[in-house]
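With one protein chain removed, the remaining protein chains of the complex are shown where they sit.
Moving on to subunit A:
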Amino acid sequence: MVVADDLFKALADPTRRIILDELTEKSGQTLFEICSRLSMKHQLGISRQAISQHLATLEAAGLVETRREGRYKFHDLNTAPLRHIVQRWLTPDPSEPEESTS
């Protein structure tokens, strides 16, 4: 399971939340499409390298998955880690181990 810290860190950034919004609209996008959406729809002047970094952070948190199809690489949304957040506070599972604060 993905460490909760990675998940919350990934969600803390507004640009990464916009990327998730765009992947919610359509999963399975190339880096080029994600860059186009951020610049054209959201007027965000972010470099392709910076967007790659954001995608890597989202991938590390389990929110984005990548797949290769031939020469092309596509990014898919994976909302499964979010379910864990909902269950943690809205439907607590008594068997859930407590988070270490050390």
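Please note the rule applied: a residue touches a chain if its C-beta (ideal position, glycine included) is under 8 Å from a C-beta of that chain, and two chains touch if they have at least 3 such contacts; residues count from 1.
As a convention for this text, contacts and distances are computed from a predicted model.
The subunit not displayed here is recorded in UniProt as "Catechol 2,3-dioxygenase-like lactoylglutathione lyase family enzyme", chosen from "Sarcosine oxidase subunit alpha family protein", "Molybdopterin synthase catalytic subunit", "Catechol 2,3-dioxygenase-like lactoylglutathione lyase family enzyme" or "Lipoprotein". When the whole complex is considered, the residue among A:K41, A:R67 or A:R88 that touches the unshown chain is A:K41. Where subunit A meets the missing chain, the touching residues are 26, 29-33, 36-37, 40-41, 48, 71-74.
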